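Dropping a structure here in structure tokens format, bear with me for questions.
A single protein chain has been omitted from the complex, and every remaining protein chain is retained in its original position.
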Amino acid sequence: MTTLNLPTPLALPAPPADEPILRVSNLTKSFGGRTVLDGVDFTLHRGSVVAFLGANGSGKSTTLKCVMGLETPEAGSIQLDGTELSNLRGGELTRARASVAMVFQKIHLVPRRTALENVCAGALGRISGPASVSPMFFPRELKEEAMAALARVGLADRAHEKAGRLSGGQAQRVAVARALCQRASVLLADEPVSALDPRAAEEVMALLAELAHEENLAVAAVLHQPDLAMRHADHVIGLINGRIEYSGEISGLDASMLSRLYTPNRVAA
Amino acid sequence: MTTLNLPTPLALPAPPADEPILRVSNLTKSFGGRTVLDGVDFTLHRGSVVAFLGANGSGKSTTLKCVMGLETPEAGSIQLDGTELSNLRGGELTRARASVAMVFQKIHLVPRRTALENVCAGALGRISGPASVSPMFFPRELKEEAMAALARVGLADRAHEKAGRLSGGQAQRVAVARALCQRASVLLADEPVSALDPRAAEEVMALLAELAHEENLAVAAVLHQPDLAMRHADHVIGLINGRIEYSGEISGLDASMLSRLYTPNRVAA
Amino acid sequence: ETPAKADAQASSFCPNGELKFGIEPFEDPSKLEPAYNVLAAALGKELNCKVEVQVVEDYAAEVLSMRNGKLDIGQFGPMGYVFASTKANAEPLVSFGTADGKLSSYTAGIWVPKDSPIKSIDDLRGKDLALGSVGSTSGDVLPRFGLKKAGIAEDELNMNYAGGHPEALIALTKGTVDAAQINSQTLASAQEAGNFDPANFRQVWESEAIPNDPITVSADANPAFKSAVKDALLNLAPADIEAVGKFLDVSPAGGMVEVSKETYSPLFDLASTMGLTEDDI
Amino acid sequence: MSTPVATLSVPKVPNAGWRMTSILTAIAVFIVFHVFALRGTDFQLSALVSGAEGMASFLADAFPPDLDWDKVVAPALKATTVTLWIGLLGTTLSIPSALLLAVFASRTTTPHPWVYQLSRAILSFFRAVPDIVFALIFVTAVGLGPFAGVLALICHNTGVMGKLWAESMEETDSGPQQALSTAGASRFQQVTHAALPMVLGQFVGLLLYRFDVNVRSSLVLGLVGAGGIGLLINQSIKSFRFDAMLTQILVVLVLIILVDQLSSFIRRKLEV
Partner (left out) sequence: MSTPVATLSVPKVPNAGWRMTSILTAIAVFIVFHVFALRGTDFQLSALVSGAEGMASFLADAFPPDLDWDKVVAPALKATTVTLWIGLLGTTLSIPSALLLAVFASRTTTPHPWVYQLSRAILSFFRAVPDIVFALIFVTAVGLGPFAGVLALICHNTGVMGKLWAESMEETDSGPQQALSTAGASRFQQVTHAALPMVLGQFVGLLLYRFDVNVRSSLVLGLVGAGGIGLLINQSIKSFRFDAMLTQILVVLVLIILVDQLSSFIRRKLEV
């Protein structure tokens, strides 16, 4: 089980806080002629929580997917810890990606696997060899870490339930736990609390903030609840039709800004 | 196109308001030894919006699925407009079901079909014959009605987009529009606004309230936002571990009740 | 021939504008269809009707379609003919003759490598023997009949179907069996193609001569049609038959010679001895 | 990480003992069956090694392929078009019956458990009857020739495609279909508006797989005198022309690759 003791990205000395761990510049993406991202620029820093706000269809999920390499932007650069991702190939790229964890809006669990197994799978970037072939062979340390992650999202009692049998909110918590288990230094969460009850949502957001502030992660969360953003985020990015219209302190997010963000705009996009 | 002019349930004279259109009694359901619903009783009345609140896993979705016949309860009765559903068979049951529309927590659109086609499919209970075989043959009236439904949820501009290409919130709006297009007299909505931006959520909830108050539907919506419930619901039902712990006026939902509803309870369930 | 006569023939013998001629492929079907097409063209000219050749891989389909009146003329292997006769009431008209006008024939045989310890059919006990395909006269029924006559039960040796005559021959030449059936026709064509050198092998058993494949029509057919076909076949020039005859190891080929059910009576006996047909025939 | 990784002990898996027992039993049965099978089939890898020479010489006979245009390639192409037509009809004409039976024989779309059992029985029957038997039946009716082959392929293909389609519907997310059923859609509408659109890609893949099988089903075709590329391959074997056989196989290979490309092209088009 030496694999588990490998130095993880978190074990590295943290860079100075003004050095962004993720720098996205000029991200541009369109689907079939419809421009969805139009020159998106932002940075994520260790130790801080960024909330992405924006109306439905404004391009929040697409932004995160581009960062994860799940969509190919037409233009733009993505620098992780100073390294341009488009210059990396194969194993290097995989390793770089492994330091960024993502919670998907569509959850994406394997329904036939148990909650615990799904959470363990988040650690696959760290373990290798026969121990990684089947959940049966997962090292005990990994399973215990996954249990701890499940406990952090309040689902330890359903560890052995198949993911396909969980309620919507329970499944979403498993997805968050899976990302935790990845021990990444950047955490991108796409509406991680949309299916959670209010207390659970509060707790999970507090957990993300704790990860950022105490374990020095860089966290970005897409949220549709401005009040959650206000309570837990350090910085807010507001998207309108694929453009960043607001980026700044949470305090600057006044009512008029919010109203602009969520004004339906049928002309563009 | 006569099919479209058939008398719909809405055309019937509304029964007196104190006569519930849906009466669920003593609903009991367990999955593999875990009791998920434990004697759930409630009624829905035309012209009123009921909000279901409850922690994740408290049994809200299972309750609605039992009403829709998608899960088989171990015990309990479900009466629709005075008729016990378990006494109905075949065509009668299908027709009875068609007067209850559901918005699913998991959306359940057909990704290969366009938004408009998915919305039209909500009307399949009303149309029959060759016109119902393929979206190509859907009558124009139906398509226009579906367009109006899409417009009500603010998605008219994406009518011809394949459902699989929509963003999370856009897809959820299509699911709401599909339920509208069913012209049902009871509307069950399982977290219909979970993926919507705040303004859209407000609008969709207002739309549901309008349907209840102005078109005399009975609406039940599962919500994780007590504030939305307060603004738009007439009645609240609070579930804890598969039991109804609160049922009453929205005003009775005080802070202590809310805190009880959302206190994690790892002992039971 | 006056046009009027030709028309009359066409109407009586050419019901759908064409006659169907089914061929059960025997030993070596390569180039078989073109060869038969030569024969069919000649026959068609005689009958003044298009003759369509259909090569089938198995006599069962041919027999069944003849039984239901869907096949006008059929060539069968000797054993196939037995079934055609009993099941579809086929009547043999002619078969292939040698240059001196006699009915041609062939033999089945069992071969072993030259240095094999197997000296006679009795030594086959406990050995591997490759047969041809199921229901084949020389590839299946005759060798099994030979074993039976020699008093060898079928479970005393390891008999396997190789799938056809050439396959059995390959099994022997590649050394994967101790012995294989090879009939005189396969032998000749394999020898010519350079795939078999008799000097390296030995024949340990040979059957009696079997008359060559008959060409038949349904016995219920119009007698005028039957005799017309028969005359046409008998009138074929040896040159037209040459191509086919080669495959039947009849070289140089003669004309067709007349045959009857009696010509094949040993095969009827063989079939009933081997339990292939009920005794009521 | 300077802070130790948080851990929590893993609770016992419920029913772990019973599950383990049933898994072990299944494995044991599997092994026992295989031991019998290995014995029953004289399985000896050593024979394969010791006979490698024979295979080599067989392959040597086949190389290089005989690319004589008039004698080998042109007839092979011509025969392939015949098989292509037969395969095409054998596949497309079985779509209606296969689709109907598939819908009836899938747990998620069947109108009634009895219909389900009955359709599955019919599908099993169509698969149990070897296609040569169908060929014989149709030969008695329509005589020798490709038509009988087409009819035989239609019957057999109905059985296979119906089963494959039914299973692929059972394995697909039935959520959209449930949504339509609660909207009061009839069974038939649920199928046309949810079940079928969901599995369209798989249906096309399986259909084109069957097309390619049907084109290659030389056994039936040879039997009824339909000719085709299978017959040519057989003839090449029977006359020891392994180099010609290789050419014919290459023609089939090209055909199969084309069908494969078509399959993935259509499935890409059908993607969301």
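First chain written, first letter: the chains are A, B, C and D, and each begins at residue 1.
Just so it is clear, a residue touches a chain if its C-beta (ideal position, glycine included) is under 8 Å from a C-beta of that chain, and two chains touch if they have at least 3 such contacts.
Because the structure is predicted, anything quoted here is derived from the model rather than measured.
Within the full complex, the chain left out of the display contacts the shown chains A, B, C, D.
In the complete complex, the hidden chain is touched by one of D:72, D:136 or D:179, namely D:136.
Across the entire complex, the residue among C:23, C:60 or C:204 in touch with the chain not shown is C:60.
In the full complex, subunit B contacts the hidden chain through residues 4, 8, 10-11, 116, 140-141, 143-145, 147-152, 156-157, 159-160, 183, 215.
Within the complete assembly, residues 58-60, 63-64, 67-70, 83, 87, 128, 130, 133-135, 160-164, 167, 170-171, 174, 176-177, 276-277 of subunit C touch the chain that is not shown. Touching residues on subunit D toward the chain that is not drawn are 33-34, 36-38, 40-44, 47-48, 51-52, 54-55, 57-59, 81-82, 84-86, 88-89, 92, 107, 120-121, 124-125, 127-130, 132-133, 136-138, 140-143, 145-147, 149-151, 160, 163-164, 167-168, 170-171, 173, 201-202, 205-206, 209, 212-213, 216, 218-219, 226, 230, 233-234, 237, 245, 249-250, 252-253, 255-257, 260, 263-264, 267.
Rule of thumb we're sticking to: only the chains that are shown with their structure count from here on.
In terms of the stated touch criterion, the partners common to subunit A and subunit C are D, listed by label. Taking the mean of the C-alpha atoms as each chain's centre, subunit B and subunit D sit 42 Å apart.
Counting partner chains per residue, subunit B shows two or more touched chains at residues 106, 165. Looking at subunit D, one finds that none of its residues touch two or more other chains.
Touching pairs of chains, sorted by label, consist of A-B, A-D, B-D, C-D.
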